[in-house]
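Can you keep this structure in mind? I'll have questions shortly.
Note that one protein chain of the assembly has been removed; the remaining protein chains are unaltered in position.
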Amino acid sequence: MHRDVVISGIGVVSPGGIGVKPFWDLLVSGRTATRTITRFDASPFRSTVAAECDFDAAAEGLDPEDVSRLDRATQFALVAARQALKDSGLAPEELDPCRTGVTIGSAVGCTTSLEREYVAVSHAGRDWLVDPDRAVPHLYDYYVPSSMAAEVAWASGAEGPVQVVSTGCTSGLDSVGHAVRLIEEGVSDVMIAGATDAPISPITLACFDAIRATTPRNDEPTTASRPFDRTRNGFVLGEGCAVFVLEEREHARARDAHVYAAVGGFASRCNAYHMTGLRPDGKEMAAAIAAALDEAGVAPDAVDYVNAHGSGTKQNDRHETAAFKRALGDHARRTPVSSIKSMIGHSLGAIGSLEIAACALAMENGAIPPTANLHDPDPECDLDYVPLVAREAALDTVLTVGSGFGGFQSAMVLTRPGRVGR
Amino acid sequence: MSEHMPELTIDRLARVMRECAGEDEAAAFDGDIAHVPLAELGYDSLAVMETAVRLQNEYGVHLTDDEIFGVESLAELLALARRQIPAAS
Partner (left out) sequence: MSAVAVTGMGVVAPNGLGTEAYWKATLAAVSGIGRITRFDPERYPATLAGEVDLDPTDRLPGRLIPQTDHSTRLSLLAAEEAIRDAGIDAGELPDDQVGVVTASSAGGFEFGHRELDKLWRKGPEYVSAYQSFAWFYAVNTGQISIRHGLRGPSGVLVADQAGGLDAIAQARRLVRRGVSAVLTGAVDGSLCPWGWIAQSSGGRLSGAADPALAYRPFDAEADGYVPGEGGAILVLEEADGARARGAERVRGYVLGHAATFDRRPDSAAPDTGRGLRRAVELALDDSGLRPDDIDVVFADAAGTPALDRAEAAALTAVFGDRPVPVSVPKTMTGRMCAGAGPLDVVTALLAIESGQIPPAVHTSPAAHYGLNLVVGRPLTLAARTALIVARGFHGFNSAMVVGAAD
């Protein structure tokens, strides 16, 4: 018998708000959370805007010792996981530890802490032979990012499969997709799955500067992220985290849980083309979309909304538009497509999970979040990108996609919990 | 920007690019390659971007995004760079 997977809890740490409610309020209002970077002096960099989280670890109830020891992205994950478990209504005694697992997606792991510690042990870059006496005892936790999943597992009592999924900017989709498989095949009944990244640090800014991927629109920080607009010129870096409680459907039904959506299908492909470039025809993303729809048992013209990768780089927006046309055919022109990166930036590996959260909340609330800052669409991007204003809509089938360095292309289909499966 | 960099010539630029982006055996540099499309030499946008990092640091040349994504040959790249190096011939 096929084991279906549903989303029964959501936790979010996002630019613009901590928690599901402020996150959704921001998205439907069409407000943006991008701003001039405050976490450090970014003035030497080409791009100085980002979408930062106003995250107060102590106010979120994290232990001071944990705050000093854990990377910011790990702190996000602990807070979001706690929210998701609370939201799911699963009491600790309802969780069978051995039947519960964790997957956390992250593109760059604990990079911010690694850089901070590097500055200390290298005497601010002076010494190649770094100083072992200045290394913190928990440096290894930053070095191998599986520590992030470990912390979430310890905090939630999971003793089943625990892994970090790190496929660049598709990590957030792939992490949830991987967790879905583990439930489907019977390894787990519950997975705490999501993704986190806190990459706003000098080394990350510098590398995206070097490839001109981030926007230099520093004088207009609140409108800097402009996916699909003629004037867009790069993405706005972000940070954040979303974590879900995924459950086997009967497990959720037995405890009469509230269910946001079912994960109907998931697929990923590689473009085998270029570490940072995209082929303009969108073929592999289209293949991933087709495979995810096929698994969900829904026809392309049943898709009610597409949550785009929509990073706001020229090549992405065109690649993606081509992929939607290829996968959905004529229906692509009738389907609302939007990018929440216009509001909360691009948090690398985390964003895929934040986008799944946005899709689940869109289904729950009957509204499509808009693409902010879209005043003058690129003529080559000729779909309905839901500019500026949210739209009411009853959503039964939602598609979300991601595209990442390394050539990764992923797609996930969310469906009404009642109609999942084959 | 370094004070003592050799003049930026086509040979020098080819060498910088080789250091930045490697050399494809299939298209080893010889003969007149100034006008050969970069793609035929095995160089993509990433290769140009890495070369741009070096040109900026060594020659103070700043290429715009459009220039980086649009440049198609070493001769074009040299012309773009030289516009910003007054001393170069």
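To keep things simple, chains are lettered A and B as they appear, and every chain counts its residues starting from 1.
As a convention for this text, contacts are C-beta pairs under 8 Å (C-beta built on N, C-alpha and C of every residue); 3 or more make two chains touch, one makes a residue touch a chain.
Not measured: the values here are computed from a predicted model.
The residue touching the chain not shown here, chosen from A:Ala287, A:Ala327, A:Met343 or A:Ala360, is A:Ala287.
Touch with the chain that is not drawn comes from one residue among A:Arg82, A:His178 or A:Arg232, which is A:His178. The omitted chain makes contact with just one of the residues A:Pro64, A:Pro92, A:Pro137 or A:Pro379: A:Pro137.
Considering the whole complex, the residue from B:Leu8, B:Ala21 or B:Leu63 that touches the absent chain is B:Ala21. In the full complex, the hidden chain is touched by chain B at residues 19-25, 42-43, 46-47, 49-50, 52-53, 56-57.
In the full complex, the hidden chain is touched by chain A at residues 44-45, 98, 101-102, 107-109, 114-115, 118-119, 121-122, 124-126, 128-132, 135-147, 149-150, 153-154, 158-168, 171, 174, 178, 181, 185, 187, 202-203, 205-211, 213, 267-276, 284, 287, 404-408.
Here is the rule we use: only the chains that are shown with their structure count from here on.
A separation of 37 Å divides the Cα centre of chain A from that of chain B.
By the touch criterion given at the top, residues 44-46, 49-50, 53, 65, 68-69 of chain B touch chain A in their complex.
By the touch criterion given at the top, residues 210-212, 233-234, 274-277 of chain A touch chain B in their complex.
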